[in-house]
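One chain of protein is taken out of this complex; the other chains stay put.
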Amino acid sequence: MEPSRDTHATLVDLLDRILDKGLVINVDVIVSVAGIPLIGVNLRAALAGMETMLKYGVMQAWDKKSRAWEREHRKKNVPSLLEGEEIVMKMFGSHYYSKGICNAWRPGYFYLTNKRLILYRQDFDEITFQIPLEEIKALVTREEAHFVKGKKKEALYLIDKQDQVHRFSAVETNQLKDAIEQNLATSGLSLEESPVLPEFEEGPIDFLTEGEEVTHRGKKVWYLVPASGIQQETWRPGHLYLTNKRLCWWYDFDKKLVFDVPVDRIVSVNTEMRKTSGLDSKKEKTLDVAYRFNSAKTIASFSGGGQIDEWVEALNRIVSGKISEETEACPQCGKPTPAKELLEKGCTNCGWVSPRLKKKMAQAALSAE
Amino acid sequence: MPIDIDEDNLKHGVLGLVIALVEIIKDALNLQAIKRMEGGTLSEEEMERLGEALQDLDIAIEEIKKEQGVTESVKSVRDGLDSIVDDVLDKMINPERWRRKEYRKRGREGF
Partner (left out) sequence: MAEARYLYCIVEGNEEITLGNIGIEGSSVYTIPYQDLCAVVHNCLPEPYKSEDKEKVNLWLTTHEKVVDVAWERFGTVLPLGFDTIIKGEEGITPDENMKKWLKDDYENLRQKLGKLKDRAEYGVQISWNPKVIGERLIETNPEIKKLSEEIKSKSKGLAYMYKQKLENLLKKEMEKEADRCFKDFYEQIKRCVEEIKVEKTKKLEEDKQMLMNLSCLLSKEKSKILGEELEKINNMKGFLVRFTGPWPPYSFV
């Protein structure tokens, strides 16, 4: 094996020797050194990095210069631009992608250039959305509920010349909108004044089955989503719908039904004043709907301010009407009897009495004595 | 020391550090889990659950790194931390090596 000192790699070896070693002589005669580092950048690290072809530089504990150097030399993913295209602004944000059954917020970096608006996903080097500036017809911002109860956020709606509406959200939505408008102005393009945003109800009612009709609906209603796995129970915003077949709750954020119970499973309805979020300490009127699920009684809680009373009314109509209509099988003999009767009088066939009824009768007997 | 913070280096700096620390803690958890497993105090079902939970944690961290694009930053932070620890240990084991370096450095300051 032959020794060598000619390659780029051996430059590092040289540095190790020439900077740290060599003869040490009497300190008195040496000129003072103003400070460390002697050399502006950690040259050894720089060369070692290049030698071993590491993609990152050596991390000097938060030394500003090294970080600047590192940032400069790290491979940066930027969307490929057209000739003459320059980036005007960059901002983190997301685009609401809604096609068919796929509904999701796609995050990325907005790049506003002098030619288009791009949403770019760095990790995949992918442009998830782009539109040439000339195609932008109008911009609208709208304050919307955040999926965290109590918070609000601004959404940006972009209407293009084909009248397609695109929905975005960004770290500083207003700033983004202003920047786009300014950019368009400098390019000589103009936007429609006071655009009309096609008003759509959040949560299109396309989950209805054949023959199903909505009998009651209201404004935004919060549902206490039950705990699952490590996720605790949380309040989420959405819309409640009562149809002739079921009571269901549509989760705006996921754009799907999260709660769906056939009407005949509902047992009772109750209201209570309860604290629903940690952010404010007010107590709100909550609606508790008790229903049967896999032969166990479960309670779903909803909250939504004033409209709760209307819901109670609408639901009660169902519940009371139902109990008088519904037949149940007697737990003892199996004879189908109207449920109401079964609960209030017991089974006419075998004499079975529900424990509650038994208790009531016992109490009544006691007080009669 | 004035630090210029922009979104990019904030993410790569702070997030990289946070995830690096989470990974280090996860490694410690793994070690402890193995110790308990070897100690024979866990039932098979418990071991199974523990294993699955740790594996999920592993996967989750990888996902976050990929999604945020900080895999390199995290590695860089961990390597940086490793080399700091190495230096400290080296100082303890080879004090002469560092004394000499200090001497040279100090020497240049012209006492």
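We just call them A and B in the order they show up, numbering each chain from 1.
Definition applied: contacts are C-beta pairs under 8 Å (C-beta built on N, C-alpha and C of every residue); 3 or more make two chains touch, one makes a residue touch a chain.
In this text, all values refer to a predicted model and were calculated from it rather than measured experimentally.
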Spell out, residue by residue, where the missing chain touches subunit B.
30-31, 33-34, 37-38, 44, 47-55, 58, 79, 82-83, 90, 97, 104, 108
Residues of subunit A in contact with the chain that isn't shown?
1-5, 9-11, 13-26, 29-31, 33-34, 38-41, 43, 46, 48, 52-54
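Here is the rule we go by: only the chains that are shown with their structure count from here on.
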Whole-Å distance, subunit A centre to subunit B centre, using C-alpha means?
30
